[in-house]
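Only one protein chain is missing from this complex, and each of the others stays in its spot.
Coming up: chain A.
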Amino acid sequence: MSGHDHHDHHHHDHDNHFTPIEARVKALESLMVEKGYVDPAALDAIIETYETKVGPRNGARVVAKAWTDPAYAERLKADGTAAVAELSYGGRGGEHIVAVFNTCEEHNLIVCTLCSCYPWPVLGLPPVWYKSPPYRSKAVIDPRGVLADFGVTLPEGQRIRVWDSTAETRFLVIPLRPAGTEGWSEEQLAAIVTRDSMIGTGLPQLDAAS
């Protein structure tokens, strides 16, 4: 980087307020645009997609529908990809979706120990902790310890099943519907479905409903 700074300072004075990583990314982007490899409009459209269109509210809709529509839950169990496509979700980072349903006997937890595989179309981009060494290392050897890091204690006797996303299959946890939500609408239910409850590091939050 010092050589880089030396070459650049006289014709990129306006770049001086950038950190080294910001400067590197700017340089790479302008190089790729200049060489015709990427369309700047495509970059903006990709960012806009994951900032405003694709995120965990999609997954919450899937969960709420599964809670209120037993036939939909059955279709989701049988073919996750097709069932989320009924709500117009799918595509990059979620070409093959499997929904895993929590039961009173077993709680599901999703991880990718080898990289950062995550069901983008239904949960959006993964949080930093999901991609970081503490989670990726510990989830498979000490899942109860991971849940404790999130302040989650499972009921006595509930087993834990960890799914390591080593292929292009992407998993979505369908949490148990909390007691006290009888008669709620899909919209009300979707509001209590947190992102973490669909990864398995959390549970639906009744106090999130307002």
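One rule holds in what follows: a residue touches a chain if its C-beta (ideal position, glycine included) is under 8 Å from a C-beta of that chain, and two chains touch if they have at least 3 such contacts; residues count from 1.
In this text, contacts and distances are computed from a predicted model.
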Record lookup, UniProt, unshown chain, options "3-isopropylmalate dehydratase small subunit", "Sulfurtransferase", "Nitrile hydratase subunit beta" or "ABC transporter ATP-binding protein" -> protein name "Nitrile hydratase subunit beta"
Chain not shown, touching residues in chain A:
3-4, 7-8, 12, 21-32, 34-47, 49-51, 54-55, 90-96, 98, 113-116, 121, 124-125, 127-129, 131-141, 143-144, 146, 149-150, 157, 159-169, 196, 201
